[in-house]
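Structure below; questions to follow.
Just one protein chain is left out here, and the rest sit where they should.
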Amino acid sequence: MPRQLEGSRAVAEAVALCRPEVICAYPISPQTHIVENLSQLVKSGELAPCEYVNVESEFAAMSVAIGASATGARAYTATASQGLLYMTEALYNASGLGLPIVMTVANRAIGAPINIWNDHSDSMSQRDSGWIQLYAETNQEALDLHIQAFRLAEQLSTPVMVCMDGFILTHAVERVEMPTQEQVDAFLPPFEPRQLLDPDEPISIGAMVGPEAFMEVKYLAHAKQMHALELIPAIAADFNDAFARESGGLIRCYQAEDADTIVVALGSVLGTIKDTVDELREQGLKIGVVGITSFRPFPLEQVRAALGAAKRVVVLEKALAVGIGGIVSMNVRMALSGIHVHGYTVIAGLGGRPITKASLLGLFTEAAADRLQPLTFLDMDWDVVNRELERMGSSRASGPHAENILRELGTVAAGPV
Amino acid sequence: MKAPAIRFYQTGSFAVGNRLLDPEQRSVQSGEERTNSITCGHRACQGCGEALGARYALDAAMRATGGQMIAANATGCLEVFSTPYPETSWRIPWIHSLFGNAPSVSTGIAAALRAKGREDVRVVGQGGDGGTVDIGMACLSGMFERNDDVLYICYDNEAYMNTGVQRSGSTPPAARTATTQAVGPEPGNVFGQGKSAPLIAMAHEIPYVATATVAELRDLEAKVQTAMEIRGARYLHVFVPCPLGWGSASKDTIRIARLAKESGIFPVFEARDGVLTGVSKIRRQVPVEDYLRPQKRFAHLFKPEPRTDVIARIQAGADRNIRRFGLLGDASPAPILSAAATADTAAAREARA
Partner (left out) sequence: MFEVRIHGRGGQGVVTAAEMLSLAAFDEGRYAQAFPSFGSERMGAPVVAFCRIDDHEIRTREPVMEPDFLIVQDPTLLHQVDVFGGLKPDGYILINSAKSFDDLGLGEFVQDFRHDRLLTVPASDIAREYTGRAVANAALLGGFAALAGLISLDAVAHAIRERFECAVAEGNVAAAQAAHAWVTDELWELSGATSA
């Protein structure tokens, strides 16, 4: 049944169809509509049996999910940005304990400076937390991935985060196909925990493990993610059989087979990139796209196979590894180890700066002509940056960067009256 | 169930033999059918107050719940000495997650049980003073505020013991710890700091708050029993001496706990919905000095020369507790939030200055 829904609403309904038993949520932009919708579904009795816990912080949210999951309940939460960071300790705890929690991350920039708009710095900062990371390209894929995520998480006993671009997807109203309860029930069996807090069969979960065994326990988390490399495409294939559409999987190629230049990206920007690529193809440029859906585990083999024959690869990413450059780029580089390919990193869209087709047209044209620097910051206002650097150079007490720049841009009152 | 009134017949000690009592009055621990929730073989220090308190509390909880119980534990001594890899001394379902989240994990367990229609299974969250009063305070407050159906037990040995005896929000004034050393003009922990987790719990007006010590173990068992008869958020704060951290003899653990109560240092009371409902009176008051002397963490108050000024301040604190909670004789407690208490607060502020 096609419906016209806000992305957050679509995700909330999809999560509800998965019959979660405990939802624990702390509000943070831009995830709020998801948890508000779920709270309404629980309170009205539409989603039952389900306990909705209004927690006092994101750290509490993940902790409640840990307790619930260890007690055999299907547990779900959602967060973004600062909230994800606040629960970092608990993220590692959940993955280390092997609890199949599913969480939505409504991708948003991390401060300082505080910013509520979209980029990938939040989930990227937790790429090594042991959580599986799936990135949705559209709201359809966002809702689909949650259904796949519960099955994946529970089969592996490992937590999964579904990443969807904050505001761009969460707050966009578009057409989606919403599955029926019967379809989801057939696809997602009831949760069968690998470990369970049960008075009838007492066990201890969370022992301290010393040097004699830590490496082995830790390796198991990695082994599960290696297994996920097989499981993710298998689940996507099953999903296609059950719901008649392609969704999920490890990577998705578009016009990439014969491409000299391939653009790699994650999330919603792939849509804009595809439109741009179509236009450039019409102009005769042999350019294609590889979208990465599963960032953790990182599909080294598949990325290598998809990019290996290209002359150049442009990795367009919405996060910055301060002090070195691109995060996705480094992962892609690893996949291309031993293969000679021109690699370009483009940092774009940080803090919600729009990525326009016009800018991409210029960027890809430059890339195809090998006129790009190894590291590019798309649509950066270098004048503003240089002026601030000058200020810093000329005075020790130059003031907070953000305020200086905003004042210059006229966003803050220009100065003393 | 009202705690049985027991008369003491033996001289020289306060030990009460179970053989003098009717079977229903005997302690849980004395029964063969006790759970041994935390069984022998754990690695606690000789004389560990926490191990003693946890054993009594959890076996009482298991009896009260018919064995239908799940426990969540914060990081700390109890968690570490009870689960040295690859062994565990827990005979009940037990989870350790993080340092600061035991109350939230407990909330999660309770929510899962509710969703599954298994509210017959009860939840106990537990941790030391560090994990409860400091790093776990936000999660604890959240659990209280939501009135989640969890009994949280804090075993208070007044410092971060497992990491080497560092000061916590529960460390008393003048106590030596690794981060409040006995040097300088004000040796040991400073006056004017610290928080009362039981009073904070009362401020949340949760159904049941109680304090107890390992000197009155039946009282501890009875309070756990009472707590398990109630639904909603409940808090139990247990005073547990630590021979290692306090520098006391391992044989003195119970005695020191008794001295803490009898001096007024540690008030023993119960409260419901934010109102004090009962206190355990001081039987024979002792000066705080009797309590401080056996503990090396207060040794600097006696040598090289006696710090009578500091001891007097500690005594003033104990006296304030006695007045506030009505711990002596027929005295009733001063209403904590009333004008009558103002005089006390002013005096306390002066004492802090």
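Order of writing sets the chain letters: A and B. Residues in each chain are counted from 1.
Throughout what follows, contacts are C-beta pairs under 8 Å (C-beta built on N, C-alpha and C of every residue); 3 or more make two chains touch, one makes a residue touch a chain.
Please read all numbers here as calculations on a predicted model, not as lab measurements.
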Displayed chains contacting the withheld chain: A
Absent-chain contact - pick from A:43, A:194 or A:357: A:357
Of A:29, A:331 or A:345, the residue in touch with the unshown chain: A:29
Identified contact with the non-displayed chain, of A:230, A:257 or A:275: A:275
Of A:87, A:145 or A:168, the residue in touch with the unshown chain: A:168
Options A:52, A:117 or A:150, residue touching the unrepresented chain: A:117
Subunit A, residues in touch with the chain not shown (by the definition above): 2, 4, 6, 29, 116-117, 165, 167-168, 171-175, 268-272, 274-275, 354-358
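The rule is simple: only the chains that are shown with their structure count from here on.
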Euclidean distance of C-alpha centroids - subunit A vs subunit B, Å: 44
Complex contacts: residues of subunit B adjacent to subunit A: 67-70, 72-73, 79-80, 83-86, 88, 90-98, 100-101, 104-117, 121, 138-139, 141-142, 145-146, 148
Interfacial residue positions of subunit A with respect to subunit B in the complex: 21-22, 24, 49-51, 53-57, 59-60, 63-73, 75, 89-90, 93, 97, 197-199, 201-210, 212-213
